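This report concerns only the one structure given below.
The other protein chains are all here in position, but one chain of the complex has been omitted.
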Amino acid sequence: MTDSKNLLSVQDLKVYFRAKDQVARAVDGVSFDIRPGETVCLVGESGCGKTVSALTILRLIPSPPGEIMGGRVLFNGVDLLDLDETDMQKIRGNHIAMVFQEPLTSLNPVFTIGDQIGEGITIHEQVEPEELRKRCVQLLRDVGIPSPEQRLKDYPHQLSGGQRQRVMIAMALACNPDLIIADEPTTALDVTVQAQILNLIKSIQQKASMSVLYITHDLGVVANIADRVNVMYAGVIVEMGDAYQIFQNPRHPYTKGLLAALPGRSRRGRRLHSIPGAVPNPAFKPPGCPFHPRCSFAIETCKTRFPEMCKHGDGHLSRCPVLKD
Amino acid sequence: MTNHKLPITNQNITLRVEGLKKYFPVRRGFFQRTAGWIKAVDGIDLDIEPGKTLALVGESGCGKSTVAKVILRLIEPDEGKLIYKGNDIVNLSHKKMKHLRKEMQIVFQDPFGSLNPRMTVGQTIEEGLRGMDLSKRERRDRRDELLEMVGISAISSDRYPHEFSGGQRQRVGVARALSVSPSLIICDEPVSALDVSIQAQIINLLKDLQDRLGLSYLFISHDLNVVGYLSDKVAVMYLGHIMEYANTEELFETPLHPYTLALLSAVPVAEPDKRLELKSLSGDVPSPLDPPPGCKFQGRCPQVEERCREEEIGFARVSEDHLVRCWKVGGR
Amino acid sequence: MFSFIGRSIVQKIITLFFVSVVSFLIIHLAPGEPSQVDPMNPKFTPEMVERFQKEFHLDKPLYVQYLYFYRDLFTGKIVSWKDSQSVLTKIWERFLNSLPLFIVGTILTWTLSFPVGIRSAIFRGGIYDRSATFVSYLLISIPGFFFAYILIILVVTTLHVPVIGMETFGLGASSWGTTLMDRIWHLLIPSVLGATGGIAVLSRYVRSQMLEVEGQDYVRTAKAKGLPPEQVHYKHALRNALLPFVTMFGLILPGLIGGSVIIESIFSWPGMGRMAYEAILARDYPVILTVNFVAAVLVLVGTFISDLLYLVVDPRIRL
Partner (left out) sequence: MTNTQQTLESPLAPKQTRLEELWELFRQNRLAILGLIIFLFFLITAIIGVILTSGQDPVFDPAMIRLQEKLLPPLTRPNIETLQPAEIPTLGIYLLGTDDLGRDVFSRMLQGAWVSLTVGFVAVGISVLVGIFMGGIAGYFGQGHLRYDQIIISCVLITGGILLALGTTYTGVGLLVAGHIYIFFSIFSKKILARRTLPKWFNLLHRGAISIDTIIMRAVDIMLCFPTFFLILTVVALLPASMYNIMIVIGLTSWMGTTRFVRAEFLSLREQDFVTAAKALGVGHFRIIFRHMMPNAIAPVLVSSTIGIAMAILTEAGLSFLGFGVPPPHATWGNILSDGKRFIFDAPWLTFIPGIAILIVVLCFNLFGEGLRDALNPKLREKG
């Protein structure tokens, strides 16, 4: 696992949220790697801990109530969890940048977008004002915003949803980071705009050969963008592999269930497969395999033993002993 | 080229919407004069057949939710007819409308906002049963029956909404709509706020209920995958206009309007083999406050020509059930 | 933009008109006649009362009285019933007396509550926050007059400086330094008192605004850019948290009259509040009504200013 080729390596990360007398184990032992230049997807339903994992990489978990209980986040071999706050600030935005889900609320309404993009650059680099302006214009042009010179002076509310998300991406690109974490960047957008943004991310990634950690719940998006996929359920990664392995040969009941539950024209007339029940409350997770109450393959050991990762092929791992072969 | 017209063949139609318009005034200036109109719904025609599902598809801001509200008469239409089982209900008196209300119900998108947090789910469902002549006992039985029908155990009828998960709340919402035994349910994006695994449960539930009770659905959605799975007919809406109207099979096989085409090709498919460059439209949906003249889609249309910029375009009938609002098709 | 200002002005004038009507009605419909205030007073012979009524149009119907009154008010000819002095001159004099109290109090309020509130929000839940919270509850809850006496006892017994009135009586021609110190001592306690409630309420409000803003997504974005905490707090969060205070800034103007009645009467401070109090005691209707009218004008001007400020400060509002 500690492959030196990895740009980022998350190892056994645990993040708990404390509330009164309960402990919500939002992220409960998550490990995955990102190699330079590849797009890794973190898929899962709401509340499975994917956003928390992403925020923990940048150490942006609000604390309290959030608490990092263990694990390592190795970025170029350095454990980000050991860094002090000032060193961490040098990583954020400069080496790892983030794009958030809601472009409207994620942009500060009282500053112009020029200010907000430029700010990220000035904090990490020494730039002349004229140079800075040029770079901001170029960034906006790169993300496909028409007449960028004028747009610099606009406030976020003057842009459309798609344009705001482009601005967010421009902000993330400002310091040429090695890794961009995109947390459901297209969920709040319309399909046509989503397609634009996905294409934009793909083209940027190819051009600048940076790595992308893409977080989503939409399997269609995953299939479209991912090199490798990590499927999360209830705070753990239940299956990982490349996109073809996951979509064509899923080896975990949850992944299988998700794929079978997708509606589509090709499934017309047939009943959709549905996973019974609901995602467990992270404070009251069932013992053993967290998926066993909803799993149709569950056997007796699933109720008591937390399953280990089983290897299915080159880089294809799944946390299910029953569907092993 | 006919201007509009749905096929008149089928007289047995649950709800026919004809030339429906709803404009919202925009007031400005010292005297708050009406400076312009947001043409949220600009003359649309729909037919909802009994036991069938008509999907209304479009991006946010295209006016689909306004259509839902106008049909339920929560907003008064400015123009047009709503013909429910042969009778125009636009000019009905309050009393008659109150009776008719029970024939059309709605299921909402947001499972959190759609249930009253201060009422138990049992009370929520009983609200619909209050108007009927039922004894307390009968009412309770009916309530329990409705809850079981949507897959919630009747024991939990004295629980409050916050104790339920999103999917369960959505089920309660469906049960509430069913409480008055409607014949038409307007589903306003009922599954888009739900996770995939829960979404499938609700879709199955809706389908089961349709089969059992013979309900008609007006299924409002932006998710073409769900629409393709669930609906019998599809109307594609853009800026207050219907752009294309067809049987689901036909629409997905042979989409004719450039907008429909763009929508369909923008949907990512969950198969890595089909990982082509997603075809995306340029730009965003223009503001409905001052829509472009001529074809509403002209600003983003890849095949736009001079004619589109000038003339308002009517429907062209391609086949019995397939209408398209585009010159290219009409010119054949 | 201009139509907004125009509409707002017209609306405020209409409001002012109704305020004048309502206050006039309240005063004149209440039982008791001003001419009956002091039947023991030998000046109030029946003839005197009649002359008095004539002079102030009290024998006319109510709406005529109303018209007379506001004609006099706008032409500046209005006089007090008690001493037949011009009301406007009187108010102006008292206003000048109240002004230093008001200014010192406002400065104290606004300079103290912001640092306290912001610090509380940033170190939420810490000892500083909790003690600030408790102290502000204490200050909100303490009756102003009681607090005044505590302060008087404290200052008089420990420092032996007189604090009642605007200056020590009979200090006369002492050195300017003594006079200045005397003035400052007299000014300080009433203005501190006037400010305490404000500081407590405002700092709580600053704190909650700041907490609200700190939870917003754009603060997280700012952190994710790698900005140092100071820049996150004081640039991104504070700028947004300050927006609602623009509204409050317009609302301090009416504080000139409203809150000072009790404090001014305890400290025998010859300001507007005390004058209003005396006018009420004497049923001096022209003074009461004029004070009321001035107060209403101040409120309306204050809200107008804050509307305008909001336009300037919040980029989302463009007309």
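We just call them A, B and C in the order they show up, numbering each chain from 1.
Please note the rule applied: a contact is a pair of C-beta atoms (placed from the backbone, for glycine too) under 8 Å apart; a residue touches a chain by one contact, two chains touch by 3 or more.
Computed from a predicted structure; not experimentally measured.
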Legend entry - Contact with the hidden chain (one of B:14, B:201, B:260 or B:280): B:201
Inset, instruction - Write down which of C:13, C:26, C:67 or C:96 is the residue touching the left-out chain. - result: C:26
Inset, instruction - Return the single residue from A:48, A:80, A:278 or A:295 that touches the missing chain. - result: A:278
Legend entry - Selected from C:138, C:159, C:184 or C:317 as touching the chain missing from the view: C:138
Inset, instruction - Tell me where the left-out chain touches chain B, residue by residue. - result: 69, 72, 74, 98-99, 101-102, 104-106, 108-110, 113-119, 124, 127-128, 130-131, 148-153, 155-156, 159-160, 162-165, 168, 173, 176-177, 179-180, 201, 204-205, 208, 212
Legend entry - chain C, residues in touch with the chain not shown (by the definition above): 11, 14-16, 18-19, 22-23, 25-27, 29-32, 61-62, 134, 137-138, 140-146, 149-150, 152-153, 157, 215, 254, 257-259, 261-262, 265, 273, 276-277, 280-281, 283, 288, 291-292, 295-296, 299-300
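Basically, only the chains that are shown with their structure count from here on.
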Legend entry - Most extensive contact between chains (C-beta pair count): A-B
Inset, instruction - For chain B and chain C, let me know how many angstrom lie between their CA-based centres, rounded off. - result: 55
Inset, instruction - Indicate the residues of chain B shared as contacts by at least two other chains. - result: none
Legend entry - chain C partner contacts - residues on chain B that touch it in the complex: 28-30, 32
Inset, instruction - Can you check the complex and tell me which residues of chain A touch chain B? - result: 45-46, 160-163, 190-196, 198-199, 217-224, 226, 243-244, 247-248, 257-259, 261-265, 267-268, 271-276, 278-279, 294
Inset, instruction - Sort out for me which residues of chain B touch chain A in the complex. - result: 59-60, 165-168, 195-201, 203-204, 207, 222, 224-226, 228-230, 248, 252, 262-263, 265-272, 274-275, 277-282, 284-285
